[in-house]
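In this view, the complex is presented without one of its protein chains, the others remaining in place.
Letters are used for the chains, namely A, B and C, taken in the order the chains are written, and counting of residues starts over at 1 for each.
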Amino acid sequence: MRTISKEMQACIDACLSCYQMCFGMAMSHCLEQGGAHVKPKHFRAMIACAEMCRDSAHMMLMDWTQAKSLCALCAEACETCAKECEALPDMKDCVDECRRCADACRKMSGQKMAA
Amino acid sequence: MRTISKEMQACIDACLSCYQMCFGMAMSHCLEQGGAHVKPKHFRAMIACAEMCRDSAHMMLMDWTQAKSLCALCAEACETCAKECEALPDMKDCVDECRRCADACRKMSGQKMAA
Amino acid sequence: MRTISKEMQACIDACLSCYQMCFGMAMSHCLEQGGAHVKPKHFRAMIACAEMCRDSAHMMLMDWTQAKSLCALCAEACETCAKECEALPDMKDCVDECRRCADACRKMSGQKMAA
Partner (left out) sequence: MRTISKEMQACIDACLSCYQMCFGMAMSHCLEQGGAHVKPKHFRAMIACAEMCRDSAHMMLMDWTQAKSLCALCAEACETCAKECEALPDMKDCVDECRRCADACRKMSGQKMAA
């Protein structure tokens, strides 16, 4: 009965998966590791990415007209978080999740995929 | 690197799935159908269930000490929503999702499963 | 100790006030009234406005670099909601709150104020 397109559902899935990874990692692994993992630039990028993913999924579930614009912002937040996590040796799962979500969000927003 | 137990991850999955079903159905199908689907008691049960599920997942992702107490409340909200949706002929997917999530939340909270 | 500017705090206040008005009115008054108050276009505009306001406040509290872009989207959601509410005789408080928040969000985003 729900009329959300396959492409939009795939983007919702990617967003909720990335939200779980970034918020879960930040609040457990990063806080436990300390040091570079809780540097403001890194930690804020992770929380911001998690929240933008959660919010984008929410507006897509409503099929709201601004969902695509939100996805474009979300793709940027995911890229920022991926770059921050690449600088640390133990955040590869997070990097991969962020890149996947950035791709799904760019596709949803009508932008070209990353090369 | 994340240390969340299998049981807790299963409950997070059930909560995020039920959140998507209830919020998505409320904001599309129920609003489009109108009538009994937007009666305050029914519609509020759906939104409350969606939000309790989203919040419970969030606190489990933090592995916060109160997550089990929240899951106990979430199980109640899911049961209330399931009962509301059973009274309508076209909400079976939502009923099933709510029952599944109520079971997962009861299990997580340490309560006995529904008979 | 918090370093948020006066202008940004004013926008956070406007967003959290508009969120309360729109979400509170939608989930009580609009559902109780029924009829035009639960037409999909009207009701979705109210919930979308409430959520965009809540999310924008959240990203401003983090002083996240994308907060201004979110505020620009939030201003649009507030205007859409204000227009929907103007068409009903009993939603003046909501119209006023949405216009105030749209102005604050436009100011924050660097856009010109509405004429």
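Here are some notes:
We adopt the following convention: contacts are C-beta pairs under 8 Å (C-beta built on N, C-alpha and C of every residue); 3 or more make two chains touch, one makes a residue touch a chain.
Predicted model only: the values in this text are computed from it and were never measured.
Per the touch definition above, the residue from C:27, C:49 or C:95 contacting the chain not shown is C:27. As for the chain not pictured, it touches chain B at residues 44, 47-48, 51-52, 55, 58-59, 62, 64, 66, 69-70, 73, 76-77. Hidden from this view is one chain, which touches chain A at 27, 31-32, 34, 38-40, 43-44, 47. Although one chain is not drawn, its touching partners on chain C can still be listed: residues 1-4, 12, 16, 20, 23-25, 27-29, 57-58, 61-63, 90, 93.
Please note the rule applied: only the chains that are shown with their structure count from here on.
Our note on geometry: chain B versus chain C, Cα centroid distance of 27 Å, whole angstroms.
Contacts with at least two other chains are made by residues 58, 62 of chain A.
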